[in-house]
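Attaching a single structure in structure tokens format; questions to follow.
Taken from a larger complex, these chains appear in their original positions, while the remainder are omitted.
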Amino acid sequence: MAGNSFGTIFKLTTFGESHGEAIGGIIDGCPAGVTIDLNAVETEMNRRKPGQSAIVTQRKEPDTVRFLSGIFEGTTTGTPIGFVIENSNQKSKDYDHIKKTYRPSHADYTYDKKYGIRDYRGGGRSSARETASRVAGGAIAKQLLKDIKITAYVSAVGSLKLQKSYSEVDFSEIEKNPVRCPDAQMASEMETYIKDIRKQGDTVGGMVTCVIENVPVGLGEPVFDKLHAQLGKAMLSINAVKGFEFGSGFDGITMKGSEHNDLFETDGSTKTNFSGGIQGGISNGAPIYFNVAFKPVATIMQKQNTITSEGEIVEMQGKGRHDPCVVPRAVPIVEAMAALVLADFWLLNKLSKL
Amino acid sequence: MAGNSFGTIFKLTTFGESHGEAIGGIIDGCPAGVTIDLNAVETEMNRRKPGQSAIVTQRKEPDTVRFLSGIFEGTTTGTPIGFVIENSNQKSKDYDHIKKTYRPSHADYTYDKKYGIRDYRGGGRSSARETASRVAGGAIAKQLLKDIKITAYVSAVGSLKLQKSYSEVDFSEIEKNPVRCPDAQMASEMETYIKDIRKQGDTVGGMVTCVIENVPVGLGEPVFDKLHAQLGKAMLSINAVKGFEFGSGFDGITMKGSEHNDLFETDGSTKTNFSGGIQGGISNGAPIYFNVAFKPVATIMQKQNTITSEGEIVEMQGKGRHDPCVVPRAVPIVEAMAALVLADFWLLNKLSKL
């Protein structure tokens, strides 16, 4: 309840600081009998890991997940799945200069005030390194969900915005470029732009779109735990996220009811999908789609003024190896969090009726 | 865990269907010693209730909250606060025509599939009537939070969008017009537009902006229960909400880190507030501000085709008394949910350090 667990039944609890000994977590509530493909877990970890391409941070972290329990002879046993990811490549020295300095728009100031103590090495717990544990947990959730297909991709980098709806893009293009944008031309422009931003010592924001297909009708628990409310919380809990919209989203503001209503086909499906696959907080079987807005990374390689914990003004400049734009690496994290939400609701839904 | 509770320590659990005997709830975890002003509760209820102005639904519901426990001689005792709001004006007959019909973009279809049974009268549990319990709970939370000021207002109705930032508006204007827009000119335009929409038998979407001032540093529980993640969930759990953004929000996508970073003053405050008062999921003392997008109400007074539970196509038309635009009445609901989130984190934060 101090915020390090996610989920009701299929529950992931994570631990770990970016420059501590290791990070990891426990998945509690995964049913027995799920066949686990460890290669599939590794694939997800590799999609998130640093150093995977020229446009992301060049840190080298192997990010190998060591599962310690809950899987016996390749199958889940119903007991908690503990796992650890060692922190092998942390360079704590990179952070000596910020020991008493609060980096602008990071969590340094708020952590120090809240806890009265701060593990200053690389952001400690507030570092996005924690999301590696989410990807590991999400990879297990995906294997539980088997038939449900979760696909995220980059739909904007700065002002470069993909002008195609979720139903018009070719998902097979996503992993063909380092940006993870499912449009080769746009991906190329984005890649050039990110490289340019990095040369400036600057960073830029972006957007990830996620589509979930083959969702059974009935997922979501009204009234507070509506499917989209929990998806929204999941996404907003990812580092650097500033906004979430699903279905018609913010565009729905300007629409009229007569346009926005999704009329039924006789089989219960709908002619349009402004609802985004969710009605009254419960999946209706149509594709779920949503957008997640990411701010620019706060660590920039330009000089900025900031303050120390004593309130003195000092000049600082980012050191270490950081991403100029988080969205390419955020794609598997968005998918992982979506998988965690769906796994939980998929299980809970088995209890909806006698 | 079946979704009808909100909060960890200051926890509201609600019950009730729109046309059942009563709705209500239990607030558990309110500390002893909070002086309760029942008139203040009534004021909040009146801001939400139907029939309060010419631009909202003309249903008459007195929405009197009867507190049954937890308050003794005007002060909370630390025991759960149970309350009931009778459903005195429900017209179940208005809903006979939808007994076997699924209204487009309502929860009729999904509830029926999920639960195998549906209280068809007025949407049952999925009706926005449930939010009356949230407003009652939020009114208690507000009294716990005393010095924290939560203010919501309408910032868009359809394409009519208020072109002022949260720091430019005059909060004292909000309650002076039935739209609850803090700009008399814009409010007047919005009012005219809503009336026009209603004449068309149609509905329209809108946006509510919320500002929270005098927030102590330290509220929010990383990593999953970040302050904005929980606010996002709270808002997305309100009926008809399609999107949430805080601070720079979706506009942050196109910004560079060098512009977006909020540089410190020597006292720890920041020169700008793109962070929206929250860094690393924890409040930093600056005003928190966020936008909530509402879709157009699904019940329209125009004829639409839809299907029955047997899959037959039938023509239907909205009956009863409905809102042409929900945002004026959504303002107190947004505030109530924000108050619930803050009350919970305000209590939890007392446990952050020895």
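Quick notes
Order as written gives the chain letters A and B; numbering starts at 1 within each chain.
The rule we apply is simple: contacts are C-beta pairs under 8 Å (C-beta built on N, C-alpha and C of every residue); 3 or more make two chains touch, one makes a residue touch a chain.
This is a predicted model, so every value here is computed, not measured.
Summary of assembly composition: all chains derive from one sequence, 2 are present in place, and the complete complex in the structure file consists of 4 copies.
Everything that follows uses one rule, which is that only the chains that are shown with their structure count from here on.
The mean-CA centres of chain A and chain B are about 26 angstrom from one another, to the nearest whole unit. Chain A meets chain B in the complex at residues 1-6, 8-9, 14, 102, 104-107, 109-111, 113-117, 125-126, 130, 156, 158-159, 197, 202-207, 217-218, 220-226, 228-230, 232-234, 236-237, 242-250, 252-268, 270, 274-276, 279-284, 291, 293-300, 302, 304-307, 311-313, 348-349, 351-353.
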